[in-house]
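As you look at this complex, bear in mind that one protein chain is not there, while each of the others sits in place.
Now for chain A:
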């Protein structure tokens, strides 16, 4: 498979905010968890196109491991983007954002792009956190913000793709050191020298999935 770049993401937030569902929705249920557990194939991955370039998103879902603190710490390292998710019907998940954010900032590389996701926007009647509050929090902490519904798929694509765009822009600006894999960005295998001027091979890619 050919891609210009590979971006690694993590999805974080309290348990039950719908992290896995977001991932499932985005990867179009192509997420096939366990063909063979011994080799592990359940990484959520999907190809997208930005600026005419194929970009592979590899997404790491922390669901089920949130409480194993020392394991989850290791995911921050090596991620270019993070989706920080809360549930609009549970205020406590919103209140914990500061802690998640601080945690992520402390353990990740400083350029990691973080997007704040207010999930379960389909449950308007049970809403406990106003959209404005989410927006204000995002503004205050320099995050991109979006309300999504993993159930109806509303804004899910946008959330993942906008994060990718932000990372891509940072690459163009030269903020990310793309030669250091620890930043969560990998240059496509057929593109030894991709740069802002455009890699010669990237265009040919058929865009096979995962």
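Keep in mind that, in the parts below, a contact is a pair of C-beta atoms (placed from the backbone, for glycine too) under 8 Å apart; a residue touches a chain by one contact, two chains touch by 3 or more; residues count from 1.
The rule we apply is simple: contacts and distances are computed from a predicted model.
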- Query: According to its UniProt entry, is the unseen chain "Cytochrome b-c1 complex subunit Rieske, mitochondrial", "RAS guanyl releasing protein 2", "TBC1 domain family, member 22a" or "Nuclear pore complex protein Nup75"?
  - Reply: "RAS guanyl releasing protein 2"
- Query: Touching the left-out chain: which of A:15, A:152 or A:180?
  - Reply: A:15
- Touching the hidden chain, out of A:90, A:127 or A:141, is A:141
- Name every residue on chain A in touch with the hidden partner chain. 15-16, 20-21, 24, 29, 31-34, 37-43, 60-61, 63-71, 73-75, 96, 98-99, 102-103, 105-107, 110, 141-142
